[in-house]
Each structure stands twice: as C-alpha cells, then as structure tokens.
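Here the complex is missing one protein chain, while the rest keep their positions.
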Amino acid sequence: MREVIVETSRVKSLLLEVAGWQGHLAGQHVDIRLTAEDGYQAQRSYSIASPPEDEFVTLTVERVENGEVSPYLVEELRSGDQFELRGPIGGYFVWTIAMGGPLCVVAGGSGIAPLMAMLRHRDWRNSRIPAVLLYSSRTLEDVIYRKELDAMARRDPDLQVVGTLTRKQPEEWTGYRRRIDTSMLADVCFPPDRTPKIYVCGPTLFVEDVSSFLVELGHDAIAIKTERFGPTGGPAQ
Amino acid sequence: MDVPPISRGFRSRRREQGLTDRIPPGQYVTTDFPVLSAGPTPQINLEEWTFALQLNGWVLGEWKWAEFQGLPQTTIKTDIHCVTKWSKLDTIWQGVSFDDLLKAVDLGEAPFPYIMAHCDGGYTTDVPAADLIGGKGMIATRYEGSPIPPAHGGPARLLVPHLYFWKSAKWVRRLRFMEQDEHGFWESFGYHNHGDPWKEQRYDGD
Partner (left out) sequence: MTENDLDFVLDGNAAAGALREVFIADMTTAHIQCDACGSVGALGSLRFYAAPMGVVLRCDNCAAILLRTVRTPHGCWLEMRGAHSLRFALA
C-alpha cells in the first residue's frame, strides 16, 4: 500500500501498488483475500475507484460496524503489509469513453466507488460525453469524494452532479432531501429517447428500486447495468 | 501449493477461545449467525403451511401450523457447524423431535433407512434416519426463544446439529422416507453425502 486518503469518518481510500497489474476498465473490481497467522482466511470484493489512467489501484473501503475485513483495511493496514488480490474482474459493469453516452450513473452510499472510476476516466480523457451523477447519501458527512465531485462539476459544463441526502440535510443544502424516486430520476436522468448508458450501484434494495423506477420511466432494462453491494460495501460478501 | 502471504495484524473475529474439544477440525468460532441461502427467502403464509411425513405415495402424517404446535415440544442447546468454517456455540432451539414425529404417526421406528427433506424454494438434503432418531434431529420452529426469522429458515427448519449445517434444511415442508439413498441439492453437487464435521467430511471425495 502506498497511500491512504481519509474520505469520511468511516471511509478511506487505499492506493495500492499491485505486482503484475495489467490495467483495468472503469467499473471492474478486485477480490482480496486476507490470511491470519492461524490460517483463517477471509475474502471480499472491492470495486476499483481509480480510472485506468492512474498509476495506483485505488480501493475505497467503508468500515462496516462489526465487519471482519473492512475494519482491518481501514484501521490496521500499513504500508508494506501484504494480502492477496485477484483481478481486475468483471466485464459487465464497465464503462469506457469508447462506449459513448450520454452517461447516467446512480449511486447509493459506498456504491459510488465503481461509478467514480467511470467519472474519473471520463475526466482524465477530457471527454465531452454528457454525463450526470445522482448520488444518494444519508448525510452530508457521508458523501464520499465530495470536494472532487464539486470541482469536477464546476469545471465541466457537460457533467452534472446531483445529490440527495436522505436522513439529515444542512440548511443551506440545495440538493434533494429524500430517497430516490421516479420523479427525481425523471428530472435528473437523461430521457429514454436519448438512450443513455445507465449504471446503478449500491445496496441490493437500492439498486432494485432504482432499476424498477427507471424501467417505469421508459428506459430499456437492457440499457440499465446494475451492481449490488453486500453489507460489506463491495460486490461480494 | 503456495503458502499465502500472512496479512500482518489480521485477526479473525472467529477466535478459538480454548474450547478445542468443542470445535471440529478446521472450524472457527463466531458470535455472528451468518445467513447462507441457495435462493430467495420464501414468503410463507402460516395459514397455508403444512408439514408432512411421506412414504412413497403415502402421506403418513400431515400437520397444519396450529396442529404442529400441539405436538410435544423439545428444547435443546447445541453447537452448530457450517461447512464454510464457522461454528456457533450454545444455540438454543425448540421444536418437535423426529422421535416424537414417528410416535405421532404410530411408528416405533423409521420405515425406511433414509430421508429426503423437501423445502419451500426447492432445496433438498438427504439424511439417514439413524442420524435423526434418539434426539439427534428435530423440526425446529423457535430459535433463542423466538420464532425463527425467515432468513434463518422460519417458520420451520430441519435441525441436525451434529452434521454440517447445510443438512439443517431451511423452510422444510416434508420428510420423505426412502429405501435407497438419494442425494440432495449439495450432496449431488460436490459436497459430502454424510457431512460429519468431526471427520471433516465437507466435500465429495473427502
């Protein structure tokens, strides 16, 4: 591990130098495996939050209460520590600028990680593909990458970043103040006749709700790609 | 085979706390109760729930929920062991023992030596009758004093704690006696047919 970035009180990004890394596509994940001295092993998946253009592989990890692996990664892991990593994995939940747009990404909580890789990739390439992010978090303090997203949106007229805070909102908050629903998606997402590429990532219930709302609005189910996170905050338990 | 790198400072929460004679080989103690299912949790309506003992085409006995609750109840405290390596100690279950089910249909012993458990959602597992009699098996309806939550197999699951926990079939509806053994969902697909944790019979071929 080369660097740690504190994103929120529960979330850190780990910048990793991976031996033999061949590169990846935005949206892919890695499987990591930890082995304790007594032989006990635990395996988890984490989405890669960095774009393919970055030097290091970034995993954004949320510390889960009573978690087995995330507290270790967030609190214990030090530069020089080793663990096994397999990847990059997954070709379904992937976006590259070559795939075109417009791009609509919908994130719930730590589901922002693979979508951030996509937005960072788009930003790195100075792409003009129209893109919108709808990001649902509980409170302002839980918004991961907030400063970076604000900066991206400010300098890029083709990127719109819209947030909703579902539990608590500061007075001056100008975003939405409720769970994502059909009317919010209708306002924020590109309409079906523009055939946007849609990616939804977050907890299972969130993903299933958002997908069905999008289908209700007339989007083709095939155009909506989903990734469900388990309670550990990555694609696999 | 390569030795995997040890992750310095990674300690499993599943520590063996000096209870080595209670923990089968390869297992780690947990205080959690992980959920593992081969399919979605069925939504079961107690008004429509029935449980049956079956022999070939014959239904030996069938109970609706209220009737089932009227059968003799047994409470046990036991350890459970999952093939995925977690063990949970001193779990308390209440339900109807297999012995009492046989008595309820006027049988002194199992008519055939093998049983297939059939469950809502299609899951199956095979168990020898010898592993259910003598208090070794029950149809459990309560866990730690409360109805078993749906994710953990409620309203009723088979409980055979001396075998790996995949045998304690969730959402059980029917026990079918078989003259010859047949393999259930996991037994026909890579996992050991018997599943004794003390002999570490995890996989077919162990």
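Going in written order, the chains are labelled A and B, and every chain counts its residues from 1.
Keep this in mind: a residue touches a chain if its C-beta (ideal position, glycine included) is under 8 Å from a C-beta of that chain, and two chains touch if they have at least 3 such contacts.
Everything quoted here is computed from the prediction, not taken from an experiment.
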| item | value |
| --- | --- |
| Sole contact to the chain not displayed, among B:R8, B:K64 or B:H152 | B:H152 |
| Listed residues A:H29, A:R63 or A:R120, member touching the removed chain | A:H29 |
| Contacts of chain A with the absent chain, listed as residue ranges | 29, 31, 43, 45, 86-87, 89-93, 203-205, 208, 222, 225-231, 235-237 |
| Hidden partner interface residues of chain B, rising order | 33, 35-41, 83-84, 149-152, 166, 186, 189-191, 202-206 |
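Assume only the chains that are shown with their structure count from here on.
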| item | value |
| --- | --- |
| Chain A and chain B, separation of their C-alpha mean positions in angstrom | 38 |
| Contact set on chain B toward chain A in their complex | 4-14, 16, 28, 32, 85 |
| Chain B contact footprint on chain A (complex, rising order) | 33-38, 40-42, 66, 68, 72, 76-78, 81-84 |
